[in-house]
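Structure record follows, encoded as structure tokens.
Complex shown without one protein chain; remaining protein chains in place.
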Amino acid sequence: MNKHRHSIAFWAGVAIFLVAVLSMTQIVRNEYPFFAGYVILQFIALAVAWSILGGYAGYVNFGTNAFFGVGVYTAVGLFKATGAPLVVQIAAAAVIGMLLGFAVGLLTLRMRGIFFSIATIALAIIIETFVMNWRFVGGAAGIQLQRPPVMAPFDSYVKMLFFVQALLAVTAVAIARYIQNSRIGRGLQALRDDELAAECTGVPTLKLKLVACMISGALISAAGAPAAMYLQYADPSSAFNLSYSVSALAMALIGGTAHWIGPVLGAILLGSTQQLLAVTISSEVNVLVLGIMLVLFVVGAPKGIIGLLRPRYRLRAGGKP
Amino acid sequence: MTVTAAPDAPLLQVGTLTKTFGGFTALDNISVDIRKGERFGLIGPNGSGKTTLINCISGALRPQVGSVVFCGEDITQLPPHLRARRGIARSFQIPRPFKSMTVLENLMVGLDFAAVGSSLPEEDVAMSILTRMGLASKAGASTDTLSQVELRKMELARALAVRPKLLISDEAMAGLSSSEVDEVLDLLISLGEEDITIIMIEHIMQAVMRFSERVMCLDAGRIIAIGAPAEVMANKRVQEAYLGT
Partner (left out) sequence: MFSMDLLLGAVVLGVLLGCFYAAVSVGLSVSFGLLDVPHVAHPAFLVLASYGVYQLNESYDIDPLLAGLAITPLFFLFGLLAYRVYYETFERRGSDAGVRGIAFFFGIAFIIEVLIILQFGVDQRSVSATYIGKSWRFGEFRIPIRQLVAFAVALALTVLLAVYLSKTFMGRAIRAVAQDEEALRLMGANPVRIKQFAFGIATAVLGIAGALLIIVAPVEPTLDRAYIGRTFCVVVMAGLGSISGTLIAAIILGVAESIVLTMFGASWAPAISFAMLLGVLAVRPQGLLGR
């Protein structure tokens, strides 16, 4: 089988990518590419993590912003209370995100389809409201944060964040790839197609849904954790901004969710377009482009970019004989 | 879990099963034992509770009263996937394939999750099941390209991938031509010869007669007759239930 060779190629690619990212932080002087690159890497992590639940399992999570915001505020709370270093903030965010994911997973017991999606929006708003009323982290007004000194070998905090986010994105991709190739992936695909038939074929649907929710949640919260240090500021309405939900969902669906590479492509493509548009035109226009692309793709190219590229996925699009 | 059933104990024991939906009683105090290796026919008019009964056996529904004992183990509270792992597989009245998968991948789900402990590579096992069901040429096909009879066969093949001790076939022949009915029936009978116990729900009477060693007829959630096929068919209440409307 060439599975083994694929694995070697994948990990070699990961190593090359990380070495390239690290050397970029050592060579490039200008900070701007890192500012922009950070956002794109963050979108890769979000889109890939979203796709574990939304793509593989078919549960459309509108609450990416809930997990993201929880990640941000776990980091903020921890930093303010104990001055914990970034790594600890991220780890804590992942744990809290996983717990929230468990709660969201329990929701799948009672609801699916649009009911699940609406419930995730509800969860996001409720958590946001609590944070708004949480004085310790600044309430609705938000909170300013002073970055601690940067660690070697980096010469600027943004460059370090860029590298950290690259690690998080790679982690998300590696986990998504693992799930896709393992029987968990097949089980999720089965329950997405037909939950009862999957159960009756031996698939432990609840367990798999919980696993998918917890992993997806942990990854999203972890990707959100460094955002506070990136902006040196956090407030509930930006940390819990619904645009994280649209972006993650749109990038995953536009890229295609049948393979982990789909969300990665979607995030790179739309993320860089967004960066470009936000600079050249306005941030409203980039949300508009995202929305229009999303609608065009779900209508016209149901399997996303990878469906257009690889006929194997197009064949499975369904509907057309 | 310990399975310490006597060798001649029934494979499946359904005891005083009652299932209600709101005020409607779908199953009313159903008790029946099914022997190992038996070919069991389940008949009854529409809405008589056949599908509810097999939903209670396969775990899709939980009864309010009564128990389901399989291989000496009480499985009444187990979710469907654990029943599948213990060897209960089913097909659905309206086929429910995994639409985004190929035919072969459909079978792989059962092999991955329910049929533990096989030494052969999974794909070989899946291919041998498909060959047996006459679907080998469709292994790589998407399920929405299958004909009705192929879909029915695929459902049975997927159920076989679970390596069932008990196979429940829910109207696997509905909507098929008479030659296709014979084809599916032959497959089911040949499975029965391999020590797989089969419960078959069917409306096509010749099929039930030819297939079953024993037939049970439900009407309005109650057993109105059970016994040898000819006996049940001759029963007055069965004839009334079917023809008296």
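As written, the chain order gives the labels A and B, with residue 1 at the start of each chain.
The working rule: contacts are C-beta pairs under 8 Å (C-beta built on N, C-alpha and C of every residue); 3 or more make two chains touch, one makes a residue touch a chain.
Note that the coordinates shown come from a computational prediction; the quantities given were computed from them, not determined experimentally.
The chain not shown here is touched by just one of A:115, A:136 or A:178, and that residue is A:115. Of A:174, A:242 or A:269, it is A:242 that touches the chain left out of the display.
Touch with the chain that is not drawn comes from one residue among A:107, A:184 or A:270, which is A:107. Interface residues of chain A facing the missing partner chain: 54, 58, 60, 62, 107, 110-111, 113-115, 117-119, 121-123, 125-126, 129-130, 132-133, 140, 242, 246, 249-250, 253, 284-285, 287-288, 290-292, 294-295, 298-299, 302, 317-320.
The rule we apply is simple: only the chains that are shown with their structure count from here on.
One finds 42 Å separating the Cα centroids of chain A and chain B. In the complex of the two chains, the chain A residues touching chain B come out as 183, 186-187, 189-190, 192-194, 196-206, 258, 315-316, 318-319, 321.
Looking at the complex, you find that chain B touches chain A at residues 58-60, 79-82, 84-85, 89-90, 92, 96-101, 105, 108-110, 112-115, 142, 144-145, 158-159, 161-162.
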